[in-house]
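Every protein chain except one is present and positioned as in the full complex.
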Amino acid sequence: MHEAHPAFQYATLPQQHDAAQLGMWTFLATEVLFFGGLIVGYFVYRFGYPADFAAAGRHTKIAIGAINTGFLLTSSFLVAWAVTAAKLDLGRVAAWLLVLATLLGAIFLVLKGYEYLQEFHERLVPGRNFQFDAAHARGALLFFMFYFAVTGLHALHVAIGLIVLLAIAARARQGAYSLQYHAPITVAGLYWHFVDVVWVFLFALIYLPGRSGE
Amino acid sequence: MWREWIPFWRPGVSSYAGDIDLLFAGLLAISSLVVLLLLVLLVTFAVRYRRGSNADRDHRIKKTWYWEISWTTVTLIGFLCLFVWGAVLYLEVYGPASNALPIYIVAKQWMWKAQHPGGQREINELHAPVHRAVRLIMASQDVIHSFFVPAFRVKHDVVPGRYQTLWFKAEKTGVFALLCAEFCGTDHSRMTGRIVVMEPAQYESWLSREDVGGTLASEGAKLFRELGCSGCHMGQSTVRAPPLEGLYGKPVPLQDGSTVIADEGYIRDSILLPKSQIAAGYEPVMPSFAGRVGEDELIRLVAYIKSLADEGRPQR
Amino acid sequence: MSWAPPRRVLIAWAALLALLGTTIFLAYQPLGNFNLAIALCIAMAKTLIIMAVFMELRERSGLMIAFAAAGFFWLSILVWLSGTDFVTRPQFPPHL
Partner (left out) sequence: MNPRQELNYLNCEHTLRSWFLTTDHKRVAILFAATITMFFFIGGGAATLIRLELATPQGDLVSSDVYNRLFSMHGIVMVWFFLIPSIPTTLGNFMVPLMIGARDLAFPRLNLTSWYLFLLGGAVTLYALFIGGVDTGWTFYTPFSTMYSNGHVILAAVGVFIAGFSSILTGLNFIVTIHRLRAPGLTWYRLPIFIWSLYATSIILVLATPVLAMTLLLISLERFFGIGIFDPNLGGDPLLFQHLFWFYSHPAVYIMILPGMGMVSELVTCFSRKNLFGYKFVAWCSIAIAGIGFLVWGHHMFVTGQSVFAALVFSFMSFIVAVPSAIKVFNWTATLHKGWVSYDAPMLYALGFIGLFTIGGLTGLFLAALAFDVFVTDTYFVVAHFHYIMVGGMVTAYFGGLHYWWPKITGRMYPDYWARAAAILIFFGFNMTFFPQFVLGILGMPRRYHTYDPALQVWNVLSSAGASVLAVAYLLPLLYLGWSLFCGRRAGPNPWNATGLEWQTSSPPPKHNFPQTPRVQRGPYVYTPEAVAVAQNA
């Protein structure tokens, strides 16, 4: 276990960790507003076309969505666990947990891809082959444009997260992190949890509308 | 008029232009006072307390708190007065007009098309009577334009996909510039026209001089038959489709329990998107006419359906 | 078993899955406009759990919590003020 030193612009390691955390939280605030631009569009059109959004919501694959949500939550749980393990100098445990979390994230992406495929077959892809019950077509088109834009962006975030987690896992396996030095793994964890948070909201906005009836 | 003496000022000629000019004068007066005050203070301080001068620098203001609170309060109150002034006037300008003459405007890259209820059509020109409120129902065929008449002190954007209304009442005869104020592409700066304000009698004679095929409503009636609308909406067949007589301006109960007022916008959208708002008691069987009728034709259909409002409920 | 997950992380995980089940169940109950409200409330509850436990916000300073809240606060400004337009506009959606 090597002794960690703060970077030259910091006086102490805790100061450096604190700065890293603060930086990540600032970045996440940015991300909230990045997705926020789309979410506003969603709320505006949902207000404008409530019935259409309900009808469109019923065409989403709630089973896949629910399973995926479970996977992401679990993967987030594993990462939180890995962070505590890393702080206890259990680098190998942390590495395995991160790999497991990555695996769940990968399954998420695969299921998401399968869902896209099904939607393509059901002619729900705007611009390619969109076809919908004429009474609700207008709002549904907006819904599915939102759907593909926002889940696509989220999937991109997941993909980036997978790479980050694997890189961190490799470093954790080498025992790079300890109670004194664990900024990279905590910060990467923050990012992964945030991806989870985004999905929690997307699940509520995409899969749940219109489930309670006609 | 004193205003005409100022070289860069052309007085407004609409009913609300005087008020807007007064607001401008008020804003100008307040701003000039503030600028003058600041200028005097800045110059006085900068000269009096220049480095090397022997001015007295003792007894500097230590407690800044009182000063801050007082100028914050004064500024805030002043600003709130200006807000109320501007807002009240805005409500008048963008509010409803009573007893107004409707004229339809279609904006497209890069021209203004006006259609009078009597069927007269003009391009980049708009004839209007003096001392009479005119209500414009505006639509755009492509991008966002903005109907701007500097002499009337008014403008309104024309956003595609819906009707926008604007009213004015000219108080002076003459020819005034009509401009497009929202950037709309290559010939944006040439999308200009003239507003010709005439005495009522002259206006009437202009209307009758114009070569017209028929009134807007009668052309709409022709279209109504050609497009096959009458097959469902007329005479005995109104079982499948709601009758349109007496529709305009009335509340319409919808299938989902809500009601809407049947204004121009509703009629327009019912033609383009018949399935979005179904009148209560009818099946959603009407096909959409989006893409089959342009804004010009829509205006005629809307004018026709509006004209049915006055017929009450004949042969049923 | 020092590598076992801390209890609070485990509990949070269980709570999250339970909330997931609840939200799906409630979405199928005909509650009108409350369906959306409930779905959003549960999403917020889940977010709070993730942030407090997984993201260790409860151990952080007030500053960090303020930073975490800032994004959501500003998003609410965006939603609220654009909302004032769309809710009170007579022509939205394009008909009406």
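Letters A, B and C mark the chains as written, and numbering starts fresh at 1 in each.
In this text, a contact is a pair of C-beta atoms (placed from the backbone, for glycine too) under 8 Å apart; a residue touches a chain by one contact, two chains touch by 3 or more.
Treat the numbers as computed from the prediction; the structure is a model and nothing was measured.
Across the entire complex, contacts from the unshown chain go to A, B, C.
Considering the whole complex, the residue from A:Leu141, A:Ala169 or A:Ile185 that touches the absent chain is A:Leu141. Contact residues of chain C toward the unshown chain are 63, 70-71, 74, 77-78, 81-82, 84-94.
Seen from chain B, the chain kept out of the figure touches residues 8-10, 16, 19-20, 23-24, 27, 31, 34-35, 38-39, 41-42, 45-46, 49-52, 55-57, 60-61, 64, 67-68, 71-72, 75-76, 79-80, 82-83, 85-94, 109, 142-144, 146, 148, 150-151, 153-157, 159-162, 164, 177, 179-190, 273, 290.
What chain A contributes to its contact with the hidden chain is residues 8-11, 15, 18-19, 22-23, 26-27, 29-31, 33-38, 40-41, 44-45, 48-49, 126-127, 138-139, 141-142, 145-146, 149.
Convention: only the chains that are shown with their structure count from here on.
Chain centres here are means of the Cα atoms, and by that rule the chain farthest away from chain B is A. Chain A and chain C have CA centres that are 14 Å apart.
Taking the mean of the C-alpha atoms as each chain's centre, chain B and chain C sit 41 Å apart.
Note: centroid distance chain A to chain B, computed from Cα atoms, is 46 Å.
Multi-chain contact residues, meaning those touching two or more other chains, do not occur anywhere in chain A. In chain B, the residues that touch at least two other chains are 273, 276. Within the complex formed with chain A, the chain C residues making contact are 2-3, 5-6, 9-10, 12-13, 16-17, 20, 23-24, 27-31, 35-36, 39-40, 42-43, 46-47, 50-51, 53-56, 60, 63-64, 67-68, 70-72, 74-75, 78-79, 82-83, 86-87, 92-93. Across the complex, chain A is touched by residues 256, 273, 275-276, 278, 284, 288 of chain B.
Considering their complex, residues 51, 134-135, 137-138 of chain A touch chain B.
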